[in-house]
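Here the complex is missing one protein chain, while the rest keep their positions.
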Amino acid sequence: MVAQNIAFGVLAAATSLAAIRVVTTRNVVHAALYLVVVLASVGALYILLTAEFVAAVQILVYVGAIVVLLLFGVMLTKATLGEDDQLDNDQRWLGAVIALFLLGTLSFVLVDAFGDDKLPSLEGVSRATLEAQRGSGAVGDAIFSTFLVPFEVVSVLLLAALVGAIVLARRD
Amino acid sequence: MLLNQFLLLGAVLFCTGVYGVLARRNAVLVLMSIELILNAVNINLLAFGAMHGEAAAVASQVFALFVITVAAAEVGVGLAIVLLIYRNRTSVDLDQVDLMRG
Partner (left out) sequence: MLENAWIIPAITFVSFWIILFFGKRLPRGGSEIGVAALVLTFVLSCVAVFQWVDRPADTIIQPVGASHASADEGESPAGGHESPAAGMDEMEEGHSLGMRVVPAAAGGETDVEGEAEGHEVEPIRAAVDKSTTWFKLGSLEVKAGIHIDGLAVTMLFVVTLISLLVHIFATNYMQGDVRFTHFFAALSLFTTGMLVLVVSSTTLQMLFGWELMGLCSFMLIGHWWEKKENSNAAMKAFLTTRTGDIGLLVGISTLFFAAGRTFDIATINAAALGGGMSETALKVGAAALLVAVIGKSAQFPLHTWLPDAMAGPTPVSALIHAATMVVAGVYLVARLYGVFWQGFDISAGGANPIAIVGGVTVVIAALLAFVQNDIKKVLAYSTVSQLGYMVMALGVGAWTAAVFHLFTHAFFKALLFLGSGSVSHAVHSFDMRKEMGGLRKHMPTTFATFMIGSVALAGVFPFAGFWSKDEILLGAGKNGYEFFMYVGLVGAFMTAAYMTRCVYLTFFGEYRGHGHPHESPKAITVPLIVLAVFSVGAGWLNAPFLNYWFGEVTRNETGVMAGLSHHPFEIGAALVSTVVVLVALGLGYVLFFLDKLPTGVTQRNALARVGYRILDNKYYLDRLYTDWIVGSVKGAIAKAAYWINQRVLDGVVNAVGVGAKRLGRWVYDTIDQGLVDGAVNGAGTGAEGAGGALRTIQSGRVQQYGALLFGAATVFAFVLAILAV
């Protein structure tokens, strides 16, 4: 239990700090690298929540593909490499106030609603049981039975995004 | 572990993302901030899933996967749009994209 909490503390600190650096750093490439830290820590948090398959996908898709894609975006738009004072606009203080206000409201509501609710302890549950109940196999079964239609819809969405991206980005 | 640990971390991530979306000038950075927001949502989904038993755990994982998929699609299209803006104006500065000015 303690180990989990320590792990959570470390990961949460890493996530929050890296996330704040993503939105404050003056170097575009650094922002992307901090984003890697955020995404990887979040992936680790998924493991804490017994969602190992999602964690794996998080690393593969986000860190492996999306960040690379974003770096390509940085490259293709010829962003300034190195320090750039022009990365923030003049309403950053308004943005900060809104974000903090939102955070305050959300924290208030969450604490008010969920208080000290504990996640159910999984101590004493065997690994095999856990695997069968919420492991990758169970997720796969759910995707191809209960959530088959949404899955197909998402496939079509991906196809549409693919076609749309090509149509938008090609030169003619 | 408390449920609120995760929810509050999600809230922090979400608000950071919101700040990024509002305050960043570079369109690619705005896209990155949107990724933060989507991750916050996923943390919430999985935390609630872990809270409410096996069926919910599986369902939450499936939906988290869908969110990741949608995020990938969003980045693809978003970057295509950014490239298009860059090609037309040789800049990805969102302050200069103000065709909607009244």
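Here the chain labels run A and B in written order, and each chain numbers its own residues starting at 1.
Just so we're on the same page, a residue touches a chain if its C-beta (ideal position, glycine included) is under 8 Å from a C-beta of that chain, and two chains touch if they have at least 3 such contacts.
Keep in mind the model is a prediction, meaning the values are calculated, not measured.
Novice: Among A:Phe72, A:Phe108 or A:Phe144, which one touches the chain that has been omitted from the display?
Specialist: Of all options in A:Phe72, A:Phe108 or A:Phe144, contact with the hidden chain holds for A:Phe108.
Novice: Out of A:Val68, A:Leu81, A:Leu94 or A:Leu162, which residue would touch the omitted chain in the full complex?
Specialist: Answering carefully, the residue with contact to the hidden chain is A:Leu94.
Novice: Contact with the hidden chain only, please: which subunit A residues?
Specialist: Against the missing chain, subunit A presents residues 89, 91, 94-95, 98, 101-102, 105-106, 108-109, 112.
Novice: Taking the full complex into account, what residues of subunit B touch the chain not shown?
Specialist: 18, 21-23, 30, 94-95, 97-102
As a working rule, only the chains that are shown with their structure count from here on.
Novice: Where the CA atoms of subunit A average out and where those of subunit B average out, how many Å apart are those spots?
Specialist: 8
Novice: Under the definition above, what is the set of subunit A residues touching subunit B in their complex?
Specialist: For subunit A paired with subunit B, touching residues are 1, 4-5, 8, 12, 15-16, 19-20, 22-23, 28, 31-32, 35, 38-39, 42, 45-46, 48-51, 53-54, 57-58, 61-62, 65-66, 69-70, 72-74, 76-79, 86-89, 91-92, 94-96, 98-100, 102-103, 106-107, 110-111, 114-120, 133-134, 138-139, 142-143, 146-147, 150-151, 154, 157-158, 160-162, 164-166, 168-169, 171.
Novice: Residues of subunit B touching subunit A in their complex?
Specialist: 1-9, 11-20, 22-29, 31-33, 35-36, 39, 42-43, 46-47, 49-51, 53-54, 57-62, 64-66, 68-77, 79-84, 86-87, 92-95
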